[in-house]
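The chains shown are only part of the set, and none of them has been moved.
Should a chain be cited, it is by its letter among A and B, assigned in written order, with residues numbered from 1 in that chain.
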Amino acid sequence: MPRKGMVRMCRWLAYSGSPMLLDAVLYRPEHSLINQSLYARMGAEATNGDGFGIGWYSADRAGNGTPAIFRDVAPAWNNRNLRELAAHVRSPLFFAHVRASTGSAVQQTNCHPFRHGRWLWMHNGAIADFQRLQRDLCMAVDPALFPFIEGSTDSEVMFYLAVTYGLDQDVPGAVARMAGLVERLGKEHGVPEPLQMTVAVSDGERVWAFRYSSQGASRTLFYSSRADTVRHLHPEIDYLREISDETRIVVSEPLGDLHGVWNELPEASYVVVPSGPETDYLPFVPELP
Amino acid sequence: MPRKGMVRMCRWLAYSGSPMLLDAVLYRPEHSLINQSLYARMGAEATNGDGFGIGWYSADRAGNGTPAIFRDVAPAWNNRNLRELAAHVRSPLFFAHVRASTGSAVQQTNCHPFRHGRWLWMHNGAIADFQRLQRDLCMAVDPALFPFIEGSTDSEVMFYLAVTYGLDQDVPGAVARMAGLVERLGKEHGVPEPLQMTVAVSDGERVWAFRYSSQGASRTLFYSSRADTVRHLHPEIDYLREISDETRIVVSEPLGDLHGVWNELPEASYVVVPSGPETDYLPFVPELP
């Protein structure tokens, strides 16, 4: 029941680096993701209360490299189980997402992150007129993967398309082919600018974060500077000494206002973390699959 | 986590007749549906706690002939909202279903009854190896209807196939064609006996109830004798005088032990209520669509 013309959006966060208690990142920052679920400043809507989810890889290889996911339809801000878990679980790589539904049902299977094998996926944005494109998109998913689609979101179908197009071997290529298919089907079905996305993907080792939209006006996406860079700028902050140089956070919306920490990812580009001392984002261009 | 070899089943009830408070039928009988959700005797499993749902048509045409549905993933037996609603809502035609999942997620969109326009649909049973047949079944659904599939159950896909095959014009024919498709696809995919079903369908005026399975060993289904018949047999029961002659209940499992009330629907047949003084069940045979 949004006001006419309002677009509803999600917010997400990906962490990669030294094993960290989830709540240090999810709850404690000044403008934490949990706060953003209630007071998002940069989103089209202030509230993201249509569910949330986290996915995390265990430092001690519990799950054999497969991440755990915890998803719930209730708003993140009053979820006690999330708070408890976040205060007791440490992880070197985790995803968190708060949802504002763009139309599909509010149910656990429509909450992000989505998981397939060792892969995690989350998305902010939408496929315009998804109902017009939905059947063809689903049909393009590898028949062997089709039964894994449990929910009714565009985000989940995008994930299984990426898996179909070779996520296991080439993440940027697979995502580019998925985007290319959406663009092509959009044209075929009279939806000229079908795709709006910031996406995070991980295999438990690295995180890829993409920012792209058909109209070149994408949802916001920021990545933190490497921890050693931030340490230089803010020697007064103690906890920075405890984390590795390659520790990074990628977010829809910055967690705070510290100078020099947050870098905006440009339109039509992607980053991979962890990375070397030079962060280069790379161009992202849809490919025809 | 059922024991090896155990099949899990649902239980349902359809009421048609004099406007009745839902709880008179759902809660008060000796072996009511709510009790069956906890103590089903005839099902393969005693407990049906993976969700429930009700659908009802309003006596005063609220909803313009479209039924209301109320579905929840929590067990029926401890759901207060259901109890409240049932004590205050009167309806001349309603469906109720308690679910024991055959594998798909426990979520609201996987609870029965399903609704499309003025139609309600519920199902007890399963399509064997559904994951193997799922894609082809979904593809056979009318493309215009495909986006309406919200969940991940076989039951819901069966419904949209029936709508695709002409539920609006010919209920038994549409259901027969749906069954025929399932049988055919089963053979094609090496699933020789794919279909197990008792199904109830309604348009708010009549209720059709089907009992069929590929192997001829279907879940139980009973329909009550007409109220005037029961009145004859049990003159001592006062409330029978308050209900119309055509009042009927169709159930997976009888609500009590009163003699002469419950008639078993034979294998491969269906009934329609309300009906005349002679209840004839009719044969049900899958058709090739």
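As a working rule, a residue touches a chain if its C-beta (ideal position, glycine included) is under 8 Å from a C-beta of that chain, and two chains touch if they have at least 3 such contacts.
Not measured: the values here are computed from a predicted model.
In this structure file the homo-oligomer totals 4 copies of one chain sequence, with 2 depicted.
Going forward, only the chains that are shown with their structure count from here on.
Chains compared, chain A against chain B: the Cα-based superposition rotates one onto the other by 180 degrees, nearest 5. Chain A and chain B have Cα centroids lying 40 Å from one another. Those residues of chain A that touch chain B in the complex are listed here as 104-105, 107-109, 130-131, 134-135, 138-139, 143, 146-147, 149-152.
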